[in-house]
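The complex appears here minus one protein chain, its other protein chains still in place.
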Amino acid sequence: MTTIEKTASAPARQREGDDGTPLLEVRDLHVEFHTRDGVAKAVNGVNYSVHAGETLAVLGESGSGKSVTAQAIMGILDMPPGKIPQGQILFRGEDMLTMSNEERRKIRGRRIAMIFQDALSSLNPVLSVGYQLGEMFRVHQGLSKKAAKAKAIELMDRVRIPAAKERVGDYPHQFSGGMRQRIMIAMALALEPDLIIADEPTTALDVTVQAQVMDLLAELQREYNMGLILITHDLGVVADVADKIAVMYAGRIVETAPVHELYKRPAHPYTQGLLESIPRLDRKGQELYAIKGLPPNLLKIPTGCAFNPRCPKAQDICRTDVPLLEPVTEQDGTPLPGRGSACHFWKETIHG
Amino acid sequence: MPDVTKTKTDTAVDAVAPPTEVATAPAAGPAPKEKSRSLWGDAWYDLRHRPMFWIAAVLLVLLLAIAAFPGLFTSADPRDGDLTNHFLSKPQLTHFFQADWFGYDVQGRSIYARVVYGTRASILVGVGTTVVVTLVGGTLGMLAGYFGGWIDSIISRITDIFFGLPFLLGTMVVLNAFTERKVYVVIGALAFLGWTTITRVMRSSVITAKQADYVVAARALGAGTRRILLRHVLPNALAPTIVVATIALGAYISAEATLSYLGLGLADPTVSWGVDISSAKDAIRDNPHVMLFPAGMLSLTVFAFIMLGDAVRDALDPKLR
Partner (left out) sequence: MGRYVIRRLLQMIPVFIGTTLLIFLMVHVLPGDPIRAMWGDKAADPAQVEALRHKFGMDKSLPMQYLDYMGNLFQGDFGETFGGRQVIDEMGEAFPVTLRLAAVALAIEMVIGIGLGAWAGLKAGKAVDTGVLIFTLIVISMPVFVLGYLARFVFADELGWLPPNVQDSTNLEQLLLPGFVLGMLSMAYVARLTRTTFAENLRADYMRTALAKGLPRRRIVGVHLLRNSLIPVVTFLGTDVGSLIGGAVVTEGIFNIQGVGNLLFKALGQREGTTIVGTVTVFVLVILLINLLVDLLYAVLDPRIRYA
């Protein structure tokens, strides 16, 4: 399998130390969960990379392994039942899976931070937001309680929470959903990490607030030149902010592409299905397309291509051979940088 | 194409996805063999895989058998005392199932026989109290929870009042008034102060069940009160009540023994562990066996019931799984 190359559209700004090695590189990552009913294979050989200042969107349904991959990167998987039997997660070239717990802890929050989907349940309900924000500085930088509180107010200002000074002692439930998500962002941002992983950061929010939060995130990312992994199932969110996309299905990456190319010419039937199931004003009155069937049971993933039972283009080979993520080219063989598809019939799909 | 992507489509992908994600709930993966599991079916599946459940079940079957047919387990008479030959004789631990297996008490009676015959009183008190409490408390709790309003107010206030009295203290006062304390008197006293727990549990679980979507739907479809209560609310509110009742059963047995120990529970000629423990307290220093065996049986019985309640609770409460 190939890794996604840095795309042309990625910003040219680079951090010191970024000599072409990606900020983060995931290599052949496998994650499985040992449950009462058997072994659920959540991630089955994922490869991707992110550079400083770059945004990678990981797209997929629930259960596609996108969040599990992120949790493996953060080192916050529940182990057991989770297990990483195979793979590497390189941060600035160093494999985090072989690091000691203490080394990993020091990276968490300081170098790689994470934003969770549901800010209400992800923030501790009985501690004030000021305390929870200030905690980052107290633990990682050894600041005093007072200094940490001042920093917390500063952070809240940064993510544009009105009346930060007065609200620093408030508790999570006293904020609106959008404000809470801003606090989550502030918390991730606190120590100006190199990489932020945002796991469905706007899913729980109102549509109007979604855009504001997304814009804020994108703006801060630009400002600090951070790498960003944006995990989402929402194709709409992705188009505006991402540089490149990895589409996941049943624990595998099925397609990778620079963002706009994916929308223009998908090279995997699953991606195609996803794009067609977006309601479009110009197709008003027609029946909305839906991918038929259900996502696979991770306890027994179909043989061959995991998507084959739902794929309109499936042939015999799809039921026997697992398609590898192969580079996608133009019809004349001109390489398309950063593009890959794990479909036996990618040519037909993209050019057909 | 960009205009298409601007259309917010957060349901586009998730429309076909199951609600839980593997990452957050790995154990909640799809069931094997596509068999759908109901709450009770799932609980049973879970119970069968718990050793605690089986230990409790075997113990309880044995205890129930002893309670029902004590004559099968000993040929000695529990009331037959022989002071001259057997006063406080030590146990003969190798004489299995013999009259002198557990030794003799201060009145020269076979402790083994008394332990065997005492089982019935304890089990009767425990089961009897639980049945009364569950029927009375459960009904009151259901009425209060389902109808709300003034019915709830009245029942809840009365519950508060009874709940204000410490359980053991209250039963002591009640039993103190009776000179002849038969099993049913003890059951009455325990139930008189014990029903509040069940009422509270039932009330809150009925309120929860009442607000559940399927009950709202049943009402919208025109189902009558009786039908909704018996077919929809009760079965779903029952689980916590059963758990609390099973654990309480053990506690009632323990309470009966405590009361008997204080001289306020069952009394001679009723054969009961509590009575024996009470009469043993003066001899315990030099003859610990006099208390050890009835106390041991008592603890074992309470242990079995509480363990059963525990196992059932764990099985019924998917949150803890």
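Should a chain be cited, it is by its letter among A and B, assigned in written order, with residues numbered from 1 in that chain.
Everything that follows uses one rule, which is that contacts are C-beta pairs under 8 Å (C-beta built on N, C-alpha and C of every residue); 3 or more make two chains touch, one makes a residue touch a chain.
For clarity, every value in this text was computed on a predicted model and none was experimentally measured.
A.B. asks: Please provide the labels of all shown chains that the missing chain touches.
C.D. replies: Counted over the whole complex, the chain not pictured touches A, B.
A.B. asks: Specify the residue from the set B:Thr74, B:Ser205, B:Asn236 or B:Ser254 that touches the hidden chain.
C.D. replies: B:Ser254
A.B. asks: Taking the entire complex into account, which one of B:Gly41, B:Gly224 or B:Pro288 touches the absent chain?
C.D. replies: Answering carefully, the residue with contact to the hidden chain is B:Pro288.
A.B. asks: Given the contact definition stated above, which residue among A:Val31, A:Ala52, A:Ile107 or A:Leu217 touches the chain not shown here?
C.D. replies: A:Ile107
A.B. asks: Among B:Leu143, B:Val233 or B:Met307, which one is in touch with the chain left out?
C.D. replies: Checking the options B:Leu143, B:Val233 or B:Met307, the one contacting the hidden chain is B:Met307.
A.B. asks: Where does subunit A touch the missing chain, residue by residue?
C.D. replies: Residues touching the hidden chain, for subunit A, are 74, 76, 105-110, 113-114, 116, 118, 121-128, 135-136, 139-140, 171, 173, 187.
A.B. asks: Touching the absent chain: which residues on subunit B qualify?
C.D. replies: 157-158, 160-162, 164-170, 172-174, 176-179, 250, 254-255, 257-258, 261-262, 264, 277, 281, 284-285, 288, 291, 295, 298-300, 302-303, 306-307, 310, 319-320
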